[in-house]
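Removed: one protein chain of the complex. Kept in place: all other protein chains.
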Amino acid sequence: MSAIPDIAVSLTVNGERVSRRIEARRHLIDFLRLDLGLMGSHTGCEHGVCGACTVRVDGRIVRGCLVLAASLDGSQVETIEGVSDSGEIVDLQEAFIARNACQCGYCTSGMLMTAADLLKANPRPTREEIREHISGNYCRCTGYHAIVDAVETVAAKRNGRAGP
Amino acid sequence: MNEIIDPRSVDRPNSYIGKSIPRPNARKLVEGRGQFVDDIVMPRMVHVAFVRSPHPHAKILRIDGAEAIAMPGVVRLFTGADLAKHCEPWVAVLAHLKGMKSAPQLPLPLERATWAGEAVAAVVAETRAVAEDAVACVRIEYEPLPAAVDMETALSPGTPAIHPDLGDNLCFQRVNESGKVDEAFAAAHKVVEATFHSARHTGVTLEPRSILADYNRGSAKLTVYHATQAPHMMQGVFAKHLRMPEGDVRVICSDIGGSYGIKVHVYPDEVATAVIAKIMARPVKFIADRLESFATDIHARDHRITARMAVDAEGRITAIDIDDLTGIGPYSVYPRTSAVEGNQVVNLVGGPYDFANFRAKTTVVFQNKTPTCQYRAVGHPIATAVTEGLVDLAAEALGLDPVELRRRNLMQDGTYPRTSPAGMKFEGLSHEKSLDTLLGMIDYAGLRAEQERLRAKGVHRGIGLASFIELTNPSPFMYGIGGARISAQDGCTVRIDPDGSVMAATGVTEQGQGTEAIIRQIVAEAVGVPIGEVRVITGDTLTTPYGGGTWACRGAGIGGEAALQSGLAVKEAALKVAGAMLQAQPDALDLIDGQIVERKTGQARMPLAELARIVYFRGDTLPPDLPRELMQTRHFITKEYPFAFTNGVQACWLEVDIDTGMVNLLKHWCVEDCGRIINPLLVDEQVRGGIVQGIGGALYEHCVYSPEGQLLVGSMADYLVPMAAEMPDIEVGHVETPTRESLLGAKGAGEAGTAGAPAAVMNAINDALKPFGAKVFAQPFTPERILAALGKVPARWPVESPAGSPSAATPAPQPRAPGVQAQAAEKSPSLLARMFGRR
Partner (left out) sequence: MKAPPFAYVRAASLDEVFRLWGEAGPEARLLAGGQTLLASLAFRLSDPGILIDITRVADLAGISQVGNAIRVGALTTHADLGASDLLRRHVPLIAETVPLIAHPAIRNRGTIGGSLAFADPAAELPACCVALDATIMARSAAGERRIPAAQFFTGLYATALAQNELIAAIELPVARPSERSTILELARRSGDYAMAGVAAHAQLDNGALGELRLVFFGVGETPVLAKGAMAAIEGKPATPETIAVAQTALDADLDPPADLHGSAEMKRHLARVLLVRALRTIAGSEEAKAA
């Protein structure tokens, strides 16, 4: 297997150009964590089921464990570190803290990326729509109610209304 | 004494106990800047991956690692014999559980694998991926042995003893009996009975089990970064079994991605990682993957209980009699043991009710499945489902409303302290007030009316109630008296720093429940500083007082009281110094919001920072004999009661589609009494998260095995955890009955939700199905089981595996993710057997 050549990739991660030579089998989350030291995206199952690894590729949320880094040459990747630094989801983050919608924090990066995705596509989601959109993101701690509350509050605030 | 922290006083300055204050450690988590074990990278770090048995029971004949060790990037291979030279075996028994037995266990077995998934060899490599490549190339020759799989036949003559030295597969048996049970049943007006099944569950922490162990040969010290709930316990375990002085082992818990009891046990592969680090004298990391998590994280709740209840003509419970059987895998798990869950069941059944005659028997047996041990709400959801299921059956038999039967039988408020027929000592509970509060929240009459109205339209809704008790604030009676080195006491050190800020180091630990937040609130209030001035240190055996960490809901009640006492002691010490500096009596002064003030007038006299500056840098200006101890440590242990019991009641409102068996959860309520509430925001979310974990067990979660002993659910696509779309909104209410054992008055709240939810769901389903005379008692209440109860499809349970030939079993789990061209199809009766037996 030493005969298998590494793959050269150049992509933009959180606005920074990065180039690496990597094993073809390396998925995006391992690439972010092991090659770039961005530890905010977590692997929970590596089978695409738990949603902990949700990041954005070219503006769309994806399961990072089900995307090969080698296939992303030229792509734009955004992680929780990027959207934190840009301030893009600061209101969601504040709401998660205020509502205790984050307990152990392991699912939180993926949950926030998914919540942000929802509010971009649907600024006025019902509680059912919030639940449905995050239904692929597993959280063992909260029971989801607080997360739904936090997302609902942010939607209301962005729409100029008081939260529930 | 309790009045100084009476929640009615919350609006005075720097009063924090009782307030909903967000967690100080949440911000780094929402920004993805926490530090979990897998986030730690060290120089010369290597990764270990394990070769695992594909057989439930097999003799290990030969391990050939020649091909694996020759692979580029592979560093070492270890067998059981290699590690046994460096490690003392353990036997997980507790002396106070009379007659309990188990077999010695090592990091890797020497001769036999006893469950599918047990680690039998370890490969160390430069990356996890290469270690896995090498694992696939280790050739192990096995001789499969007959397996003891079904707990019902574990003690039958034809079943082989898993550990021949033990004689049979009986781990532990106990009968807890009081009163005259047989007479009570003979004299009963009505007797109701049922057989309850609680499915095998596992915790599915989103962060898998994680450990990074580093041994420095120069200093002879082992440092372990470990996702564990109990760092001091693990320090002792590593020291004892790696034959090191306890002081040479340091265990550090950084952020932990969920625990729920899963991360409080000693896992052979984690001990192996530490042993390997010591042998290789370099950092060794092991992060379980999800498949390993399902096969090797502890399972729990594999119980079958036959149960009956006697009631008199007035609707009073006169007796309960249960027989519990539980299968725990091939070893009792160290050091808490795997007999405690069954023991809890026989202690907790009937817990909320006032009756006299009680008999509960538990039989704990070995089997060739993944070991089971304590998992959130240990035994409670089982005992509560049995009790509340019987109560609803009795209500039906008597023609009484379930609420009315509970009213007639719940232990009355104001009759405490008292002891239950099971021998549990209750200091003070509030069943009646909790039920009243709940009924006020749910509009019971309105729900009943809606149920009637919808039934006429063919829509079947049900409401289920479940009263429960929860064991919290454990004393040494839980483990210590049995010989386990598990600390029931806990400590806190509080220090005022030169800038007037405060450091608090606590022995209780944080896995997301908010321990750091409540310790900060308590210390800020006790010392008298703004909450932002307090920093909390947890999870490091080198820097925190010795303590038990997180288990059995003790963080607030035990750790919180230690924090309160040490905070008050520091305040007293500071006021002593202030008295000398201000030429006042210390008790005429107070410390509020970081200022030394006149107690009577509240007038500010001096900032705490100024006092601290003088103490630390100009101690020459103070009277020479003046004590200036601005760091104090206090420890706390409960004294009067073995446990501080809490109580509560839940209600579930749901709809059953009687054509499909699908359950739609509409709403869930819980009223619980955890004594003094330190932070309502955190308590409510503990309750909600716990309820959903209980709902998971009630409706979805099941470690399904084939009759041969193969785990058939190896991914999160097959082991169904509760997800957001199906979960209901949950309303939480409170009653507060503080414990008098402590000044703080807090009891635990982390397990109440899980304790009661399955029973409430079960009773609600059976209430919905009432017009059809159908009932379900076997969790999880799947569509198939509900349809079987309705007589619409044949019953398959308790047969665990899919009916028919092995080829009919579950396909290789696929995530819900179509999207690949030309993907070959592969089906397998057991993914795990295929994964672990690739060669």
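We just call them A and B in the order they show up, numbering each chain from 1.
Convention: a contact is a pair of C-beta atoms (placed from the backbone, for glycine too) under 8 Å apart; a residue touches a chain by one contact, two chains touch by 3 or more.
Please read these numbers as outputs of a predicted model, since none were measured by experiment.
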Residue, one of A:L32, A:C65, A:A101 or A:V154, that touches the chain absent here: A:C65
Residue touching the undisplayed chain, where the options are B:E152, B:E193 or B:D289: B:D289
Touch with the omitted chain, as defined above, among A:S41, A:T54, A:Q103 or A:T142: A:T54
Hidden-chain contact residue, picked from the options B:E427, B:E561, B:D684 or B:D718: B:D718
Omitted-chain contact residue, chosen from B:A136, B:A161, B:A356 or B:M631: B:A136
Interface residues of chain A (partner: the chain not displayed): 1, 4-5, 7, 23-25, 27, 30, 46-48, 51, 54, 60-63, 65-68, 70-71, 73, 114, 117-118, 132-133, 135-137
Missing-chain contacts mapped onto chain B: 128-129, 132-133, 136, 289-291, 457-458, 659-660, 662, 700, 704, 712-713, 715, 717-718, 720, 723, 725-726, 782-784, 787, 792-794, 796, 802-804, 808-827, 831, 834-835, 838
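As a working rule, only the chains that are shown with their structure count from here on.
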Inter-centroid spacing, chain B versus chain A (mean Cα positions, whole Å): 28
Residue numbers on chain B that touch chain A, as the complex places them: 22-23, 26-36, 38-39, 41, 71-72, 129, 133, 203-208, 255-260, 289-290, 511-514, 681-682, 684-685, 688-693, 715-717, 721-727, 729-730, 753, 813, 815-817
Chain A - residues contacting chain B, complex: 1-2, 23, 25-26, 33, 37-50, 52, 63, 66, 79-81, 84, 93, 96-100, 102-109, 112, 127, 130-132, 134-148
